[in-house]
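One protein chain omitted, others in place.
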Amino acid sequence: MLLHPAIMALLLLSLLVTAMLLPAALFALQILRHWNMQSGSARQLALERKTYLISTLLTWVFTAELLSLFLFIYSAEALSGQFVGAMCATGVLNINAWGWPTLWLKIVTFFAGSLWLIMNQLDNHGYDFPLIRQKYILLLLIVPLLLAGGYSQLSFFSALNPEVITSCCGSLFSADAQGVAAELSGIAPKNALLMLTVAALILCVTAYLVLKQGTRLTALAFSITALLFFAIALSAIVSAVALYIYQHPHHHCPFCLLKAGHHYSGYLLYLPLFVATALALPLPFIARCQAIPSLSATAHRWVKQLSRSSLALYLLFLVIVLLEIAASPLRLLSQ
Amino acid sequence: MITLSHVSKIYHQGQPNELHALRDLNLTIDAEGITCLRGASGSGKTTLLSLIGCLSRPTSGRIALQGQIISSFSERFLTDIRRHTFGFIFQRFNLISGLSVIDNVMIPAYPIAPDHDLLYAKATELLHHFGLATRLHSRVEWLSGGESQRVAICRALINDPTIIIADEPTANLDSKLTAGFLSLMAELAKNGKSIILSSHDPGIYDAQEINHLIEMRDGRLLSQT
Amino acid sequence: MRSSKPRPSTPWLFFLLLGISFTLLTFADSLRLRDAMQADLTANRQLVRDLALTDLALFTDARYVRHLSQQDNYAAFQDHPMALEHFPSGSLIMPPQLSP
Partner (left out) sequence: MNHFFSRQRYLIDYTLASLLRRKGKHATLLLIYTLVIALLASVMLFTEALRQESQLLLSDAPEIVLQRQIAGRHALVPVDYLEKIGTIRGTHQIEGRLWGYHYDATIKANYTVMASEEHALTNSEIIIGATLARSRGVAVGDMLSLSAADGGTFVFTIKALLPSTSELVSSDLVLMTPHALRLTLGIPEGFYTDVIIAVRNPREMQKVAAKLIERLPDSRPILRDEILRTYEAVFAWRQGVVLLLLVTTVLAFIIFAWDRASGLSAEERREIGILKAVGWEIGDILQMKFWEGTIISLSAFLTGYLIAYLHVFYGNASLFAPVLKGWATLYPDFRLYPVIDALQLTTLFCFTVIPYAVATLVPTWRSAITDPEEVMR
């Protein structure tokens, strides 16, 4: 276990999140059991008022989770100096089996959280809490995810032992260990960029359909394409875009992009990509809400707005990718 | 305009101090002009006003406002209806001390967020109209009872409500100020506002400005004229 | 008609903006300070190289903490990893991790 301030901050965040989550989960159970909008009974009024507390709590939970996603990557970066062979965050995440799962859980939590917050916001537009049950069922599904994230993070950090000088015979125990691989293998840059282009084209087509028809099916199609695009974009960053930015044909790290040395270009890439995906994922759900009388107008408007913003951000991402490739002196595709 | 059918309101339900404030009330208020609720204290006037004014929800029964059934609306939407439809004048004025007169008048409009200059101009105009032009930036705790009430009236009017609800508005005023209040209300009624007020003061419910009179006792309707 | 009294949010938003810009300014200022210290740093690195120094002269209360990286087994605070140390710096330095 390391007593690094960033690690302490992360553990503190995860403690706070858990502390906020458990009452929220209990409340979700109460809602599912006792909710009755027709009643004006004291219990119903109390439940309704508690929804305010719970949505505020959860807004904080997801804000804290977002913060902890950033902090986790930063701290992995900062810790790389303490481990043999860990050149950057990738190496630190490779140190034990919990590193990558923690990161993935944090990313999934980010999307689940934005889905919940969007649902909550939509629900607030209906006078009769139309989505209350779905919202709290989703919450109950997110709770184990968050707890798993916290557990995985705790395991990751508690299994970290810094390799400092041990004065017992020779410090060279570390010499036997080959160190942790700081490299991710990628697919061929050419293929990655090709796939990205194809995915972008499909995305444009499905976005056109959603904007034109706005049906559940088209929304679902857009959402699925967006998810695929997200995956392809991540692998393209690792296997191609990063190489252009680092101007080095073998440096694949997806995190060094976030450093000052590379003009923080990672933020330019990841922010639009993540936000666009977060906006695209709730779409099928919102499209379904068009059938609910108290929400149909809002839901109809939201489907258009979200898909438009999402598409715009994806296109922004592509433009940034193209600019990075154009600006780089490295040439990978010409051979 | 406002219809209540089979409305009951129970406070502290299931507890030893359970209180049936309204029992199975059926009532239609077609509130042109000034309507007065008359009844002894504890007869359910205040509860009725708070239900009509969307401050609370009935334990059972239905309330319709301008054809819309509001009794099962969530608090968020009730508030939304309330702030666009009702203006409130309370018995104890309920101004927020420490703030200036004009701030107090503008407060109900904050969540609606109109343009600040327009809001400010409107508040100033209202205060001028009610003879408080010199008091704009005084703190409300320095005002006299009559002035406080006029500030409360300005506050009730800031969001252009169609209905004004006044709960025992004259309980803290002398007879001269009471008469003044009634004439202000009559003026507002003439300008198209509906006014619903409650009182157990004969100076109010016997006054000629009152158009409708509703009598209540023990949470039930006694008579309506 | 303009409000005769400024809104209270105006000065606070101004203060917030000021605070944020000063915070950002500290980043620029740290670069400036670093530039100013660059010559000293280069000289110190030269000194480290010339004298083959291995440690910072931060802890001089006991000799076994003066050269942290060169200490050996008899250093008092290493006798037991959890032993409480007489000198405060010893208690702040992580006990050696006994690798398997």
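What to note about this one:
So that you can tell them apart, the chains are marked A, B and C in the order they are listed, and the count of residues begins at 1 in each.
The rule is simple: a residue touches a chain if its C-beta (ideal position, glycine included) is under 8 Å from a C-beta of that chain, and two chains touch if they have at least 3 such contacts.
Everything numeric here is computed off the predicted structure, so don't read it as measured data.
Contacts of the undrawn chain with the visible chains, over the full complex, involve A, B, C. The missing chain, though absent from the display, is touched by one residue of A:25, A:71 or A:256; that residue is A:71.
Contacts to the hidden chain, counted on chain C, fall at residues 7-9, 12-13, 15-16, 19-20, 22-23, 26-27, 29-30, 33-34, 37, 40-41, 43-63, 66-70, 72-74, 87-89, 92-94.
Residues of chain B that touch the chain left out of the display are 46-47, 49-50, 55-56, 75-76, 79-80, 82-83, 88, 90-92, 94-99, 103, 107-116, 155, 159, 167.
The chain not shown here touches chain A at positions 2-10, 12-13, 16, 19-20, 49, 52-53, 56-57, 60, 64, 67-68, 70-71, 74-75, 77-78, 81-84, 162-165, 167, 169-172, 174-175.
We adopt the following convention: only the chains that are shown with their structure count from here on.
Mean C-alpha position of chain B lies 63 Å from that of chain C.
Here the CA centre of chain A is 50 Å from the CA centre of chain B.
Residues 12-14, 57-60, 71-77 of chain B are the ones that touch chain A when the two sit in their complex.
Residue ranges on chain A touching chain B, taken from their complex, read 37-42, 45, 48-49, 124, 127-129.
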